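Partial complex: the chains shown occupy the same locations as in the complete assembly.
Chain lettering (A and B) follows the sequence in which the chains are written, and residue indices restart at 1 in each chain.
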Amino acid sequence: MSGKISFASDYAEGAHPAIIANLERTNFLKTAGYGTDEFSESARRKIRAACAAPDAEIYFLVGGTQTNAVVIGAMLKSYEGVIAADSGHVSLHEAGAIELGGHKVLTLPNRAGKITAEDVAAFADNFHADGNRDHMVAPGMVYISQPTEYGTLYTLDELKALRGVCTNKNLRLYVDGARLAYGLAASDNDVTLADLAELSDAFYIGGTKCGAYFGETVVLRKGLIPHFFTIIKQRGALLAKGRILGVQFDTLFTDDLYLKIGRRAIEAASRIRAELKALGYELFLDAPTNQIFVVLNDAQLAALAERVEFSFWEKLSADRTVIRLATSWATADADVDKLLDELRRLR
Amino acid sequence: MSGKISFASDYAEGAHPAIIANLERTNFLKTAGYGTDEFSESARRKIRAACAAPDAEIYFLVGGTQTNAVVIGAMLKSYEGVIAADSGHVSLHEAGAIELGGHKVLTLPNRAGKITAEDVAAFADNFHADGNRDHMVAPGMVYISQPTEYGTLYTLDELKALRGVCTNKNLRLYVDGARLAYGLAASDNDVTLADLAELSDAFYIGGTKCGAYFGETVVLRKGLIPHFFTIIKQRGALLAKGRILGVQFDTLFTDDLYLKIGRRAIEAASRIRAELKALGYELFLDAPTNQIFVVLNDAQLAALAERVEFSFWEKLSADRTVIRLATSWATADADVDKLLDELRRLR
């Protein structure tokens, strides 16, 4: 509310109007608590269908860090750790939530935000070959994000390769889908919800950054975590009025709203990316989703900051800085127009 | 949505219409995340004013169990436990969230849901007199709920006495206000928000059961928990779109809405209670807030269950059962009328 146009994040607004409408419409119906209501049940049915996973267990949690901490904590045995990219959200930006739960994050160097099946296999092999392995943290699962924190995407082949390694090395595979709508809608994406449900042991469908007020849906292989309801409660992650999550996800999975939300953001991002390239700006990396990482010089940086909100990402060298521009389901075409004007002006 | 009228809980509906309106009105304004937005700031100002506590720190969390676990975990040193009534929410119905955080709940027998300053003092004295105290869990704080899980209220004198004991015994005092609106509005209540802010080290103002979609506001003595923001994040309790909490509590603390919400529930409960007494029903205990505990015989129980949803509480004897009827800000007068008709019919 600074007067500037903002591309600072994808959680800057409230909820999609269809969600607001459904929450209001159902407001005075009385339901049972804790996700046992009919809206939550309806959302579960629709999500199972969208994932082609009729047996999957579906749980609604509140936020991303919480979901990662609860699922990872419940999946790991006490002596196990989770393999993740060093750029992963669980590695860097969750204030030690995984460690608070008692587990080590075993980091691999990221390759444009991703980790490879080869690196995971080598890590597991090294562990098992180490004579001191019984004095070390055993790798128990793999965490990836789709899209990654750098906006990149795993291909279906890469995902299958990771699944193969996980199966061979007795690791579970978990996918953080905080921005999943923007991955599903990317033009060169070939990984569907059904692929994720088939290939991972658990993944979550992000709501907070993809049209909801808040909320993340965990899709869990049936029977994998007994008493997961109580585990969620014990970790303070069980919403009393579970219906609020149920109505939101029921709306998102009605009439393909979740995919439509993704597409809007991708269209806006694609326009920006195309113009940046046409204007000769340097992209830090070429990611196909709703986050754009551009390199600016100091003059551009200062000038852009007067009119546009964005995220500082990292300092590359004395005069070069990476910034992030994020679009979302709520990005207005007029704001994109203004941004492009600025970018042209600064060139 | 069973066709029956429902007095099963005080979190059966969505949010107060004023909250819905304000969320919709502000929906497309872009704000920063994590509670640093202007709606959250506005709510903080209003709550500080309502509490006559200009220096208090104000944090918005999502749910009650979460709030208890985060505040208690942050307040206690590793070797300390929390004193609570054996009927307290933290003692019984949080699936071990306090213990998951590493702390013992040191239970005292409840007296109509409350604990006394005398019992707390005796517990602390016994601990300090015990030659084995260095091998025992030290009492570090006191947890009470206002209203209690039985709907009863601490008087101002009782609260002052607890504060005195806590000061003398070097204990912190924390108040769970999940249903605080219904306590503030009770006719014989003499404990204000300002009293709670003055006498406790932290308390929370319940939103989930008092008109919000969800949310609890922690009012914390300034400086008591350094880096509490990061602690909230680490425990998965930081809402990315903090504005959703900010708008809700800003609304609840505008034009005394929080108190009005409380009053509606109390009026409904008072009508029910008066009629129960007039009809000669046995009240399990005489609590002044929005929860009514009635003793029914088996015939009454079966008959009422056909028309009304309520909570089973406990079996008193072969033929006598305690049930709970709960009213809320959303209880319709027509539903109270129907309930009273039923109660008359069963007498």
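Points worth noting:
Here is the rule we use: a residue touches a chain if its C-beta (ideal position, glycine included) is under 8 Å from a C-beta of that chain, and two chains touch if they have at least 3 such contacts.
Computed from a predicted structure; not experimentally measured.
Number of identical chains making up the complete complex in this structure, 2 of which are shown: 4.
Rule of thumb we're sticking to: only the chains that are shown with their structure count from here on.
Once the centre of each chain is set as its mean CA position, chain A and chain B turn out to be 34 Å apart. Listing the residues of chain A that touch chain B in their complex gives 1, 6, 8-9, 11-15, 17, 20, 23-24, 26-33, 38, 62-70, 94-97, 100, 208-209, 213-214, 230, 233-241, 243-244, 309, 330.
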